[in-house]
Each structure stands twice: as C-alpha cells, then as structure tokens.
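A protein chain is absent from this complex, but the other protein chains hold their places.
Up next is chain A:
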Amino acid sequence: MSPSILLWPTAASRHADEVDLLIGTFGGLVALLTIPVFVLMTVFAIRYRTSREADREHPPSGRTWLEFSWAGIPFLLILGFFFWSTQLFFQIHRPPPGAMTINVVAKQWMWKFQHAQGAAEINELHVPAGRPVRLNMTSRDVIHSLFLPAFRIKQDLLPGRYTSLWFQAREPGIYAFRCAEFCGTDHSVMGGRLVVMRPADFAAWLEEEGAFGTSATLAELGGKLFREVGCSGCHGPASDVHAPNLAGLFGRPVGLSDGSTIVADEQYLHDSIMLPNKHIAAGYQPIMPTYGNVLEPEQVNALVAFIRAGAQAQEEEGP
C-alpha cells in the first residue's frame, strides 16, 4: 500500500497547465460566492437562535434589488470563465497543421496504435516530445474513451466514426492513459503507457520497430490491401468500370448525387468503404459493394492512408 496521497496530478503539456490555472482561479471565484453563504448561515443560526435575545424588529421578506444582484453578478463573473474555458476547448479541437497523425483503434479491451511509418503497437504508444501529435481514433465495437490525465484531455472513440485528439508533450517521460467510458467487463484494466521520447530516440525507435515488423509504411500496407481486397478492380487506372478515380482525392470537395458537396476527409473515405450507399458521388451508379463486414478498422485506416498518400502505388506496381 502506498502511504502517500497524491495531491495534484503531473502536468505534461502547456494545455494541462492552462486547465490547472483555469480550475484554480475558478475555485477562487467559487469560494468567493459560497463562503458568505456558509458564514452567514452559521452566524444567523447562532445570533438568532431562539433562546437568545436579539433584535428581530422589521424582518425583511424580500428585496428586489438584492435578488437581481445575487442572480446577476455571479452569472456575469462566471460568464467570464465561460469564455476562457470555451477558448481552451476550441484549442484542443484545432490541431496545428504540422501535427503527426497516429491512428488509434480501440476494442474490448485493448488499444491499438498505427504509426504512419508502419510501426504498430498495443497498449503502449511512443511519441516524440515537443511535437504536436494528432490521434485519429475509432472503435471496433462499443464506445471507449481515451483519457490522458497528465494532459487533462480525453475523447470518446465511436464505432463507425472518427474522432480526434491532439496533444504536445513537453518533455520525455512515461504517462498513463486509461479508458474512461464504461465498455464492459474489463473496462478497468483497459489502460496503457504513453512513452514520450526525445525526437532522436523516437526516430531510432521507429526505425527499429519498422525493421522488426513489416518494414512497410501504413500507406504501403494500404496499397497492398487495395489490390488484395479488390478495390483496384474498379478504382485502378486499368479498370474499365466507371468508378471514381482516387488519385489526389483526399481533402478535395466531392459533388454528391443529391447535389450537395462533401470534403473527402477520413470520415468520408471510411463511410464510402464501409457504408458505400451513404454518399453517392455525382455521376456514378451506386454499384460499390459494402466492405462493412469484410474489413477491420485497422485495414480501413491503412486504405485511407493509402488514398491520402495519393493513391499512386497501384500505378507503379500495377500491370
């Protein structure tokens, strides 16, 4: 049994410091608003206790100006904190443009991570210090939630949908992550370690992992899958099926058959593979078969990485 009490959790990023400052200051305001209640309640209960002689003449039964001030003033003060906190919230939803993307797939009861360079990990995530990392996350089964206490952030992972989370670790170290959304029997042991390394160490680690594993990048794995599961039969350059060309598709607006336009992001590509009838690109027939029961989320991530990289590989390696 550890005899010590942890009084304040470690803060591993600037955002964590800002959240600590916010809750600390807000705690001060809360004290300012409540201490009068506690003090006055006690003072009145003692001073006006029934056994004691006290001035009870003209007891007030209401003061409109008082009502409006104790409703209005705290509300306005708190509104200031609302703007501060909302601005911080916007920040954690706007990853910096240069952030490195790592794919996360949660399932009962483990975490899988896929680096763009090809390395894959389970229940352990290596990242470089000082660099923004964006996690592109989805779940295979139920809703999970990735919680990084030292970074004061968390985000739910949903089946069939991508959510994302970004952070920038200040310095190397080992931090815990945990599942925060109840996900069934072994929810409480669905955790792992975030290993923050110096950038040079991280590069070396990637190298080593790559050599140890497949030695292909995620996009290359996707390119391989693209042929294996039959995508190239229609979407390949040699195909005579009238299917959208995927080269350079990522991030471009796509016109849909119902007249609307959608940006070809990760979610759109995911849905087009798993639920092909959800969005029909304008000018094409809804003839694509669904891969909903064929592909695992990790494979979809690889295909998305491949399309994102430009969907070029099949031209180099194709017949």
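In this section, a contact is a pair of C-beta atoms (placed from the backbone, for glycine too) under 8 Å apart; a residue touches a chain by one contact, two chains touch by 3 or more; residues count from 1.
Just so we're on the same page, contacts and distances are computed from a predicted model.
Its record in UniProt calls the unshown chain "Cbb3-type cytochrome c oxidase subunit I", which is the match among "ABC transporter ATP-binding protein", "Cbb3-type cytochrome c oxidase subunit I", "Aliphatic amidase expression-regulating protein" or "Sodium transport system permease protein".
Of the options A:F81, A:W205 or A:Y284, the residue whose C-beta touches the omitted chain is A:F81. Panel shows chain A; residues 1-9, 18-19, 22-23, 26-27, 30, 33-34, 37-38, 40-41, 44-45, 48-50, 54-63, 66-67, 70-71, 74-75, 78-79, 81-82, 84-86, 88-90, 92-93, 108, 141-143, 145, 147, 149-150, 152-156, 158-161, 163, 176, 178-189, 275, 292 of it touch the chain omitted from the view.
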